[in-house]
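All protein chains but one are shown at their positions in the complex.
On to chain A.
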Amino acid sequence: MSSLRALCNRSRIVPWSVKRRWLSEIAGDEDYFTLLGARYGFSVDEDQLYQEHKKLMKSWHPDRFADDAKAQERALSMASMINSAYSTLCKPHLRARYILEVEGIPLKEDEDAPVDDMEFLGFVMSVREALENEPKERDLEDLKSQINELSNESVQQAEAALSQIKSDPEMKEVVRKQASKLQYLHRISEEIHKLTQVT
């Protein structure tokens, strides 16, 4: 079978028997983690995720089913789903947001803030104000690593809370709080990225 697959990879002709197996391998309603073979959680192995995405796209790219319209249609929706899954899971703040949806505690725009962590908001505000004042490159580098550190901390705390979520419902608030922190931190990272690009 592996040689047959190798033949397919080279020639783009896919025997129906092989196609049929591929088409049945994904139900179409899995969550993103299952789809990409990643462990459900706030931290993922990003290299492994990338490789899995690459592998899946090789199988499901619509161009491979050009001779069968129906199969191509299915491949197109599968490929879209795989791409959505990957773009969601490869970014920590989007991953966190997705987990909140899966857990039934999504971040909604018209809801009150989960926890008013005034110290954290104050920090975010002062950082964003400082970024407006043409910070030096070295300061930007320092800030970048500080933000990465804070993001990793939030990911770890969210992970810990998630593992206890079934036994302790109060952990839901902790998970939401840490996931929201990641959204604020991501905005700061975006600003830093914009500023470092210009130079």
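In this text, a contact is a pair of C-beta atoms (placed from the backbone, for glycine too) under 8 Å apart; a residue touches a chain by one contact, two chains touch by 3 or more; residues count from 1.
In this section, contacts and distances are computed from a predicted model.
The chain not displayed here is annotated in its UniProt record as "Iron-sulfur cluster assembly protein", chosen from "3-ketoacyl-CoA synthase", "BolA-like protein 1", "S1 motif domain-containing protein" or "Iron-sulfur cluster assembly protein".
Within the set A:57, A:76, A:107 or A:160, the residue that contacts the chain not displayed is A:107. When the full complex is taken into account, the listed residue touching the unshown chain is A:124, out of A:57, A:76, A:90 or A:124. Residue-level contact of chain A with the missing chain is found at 107-114, 116, 118, 121-122, 124-125, 128-129, 176, 179-180, 183-187.
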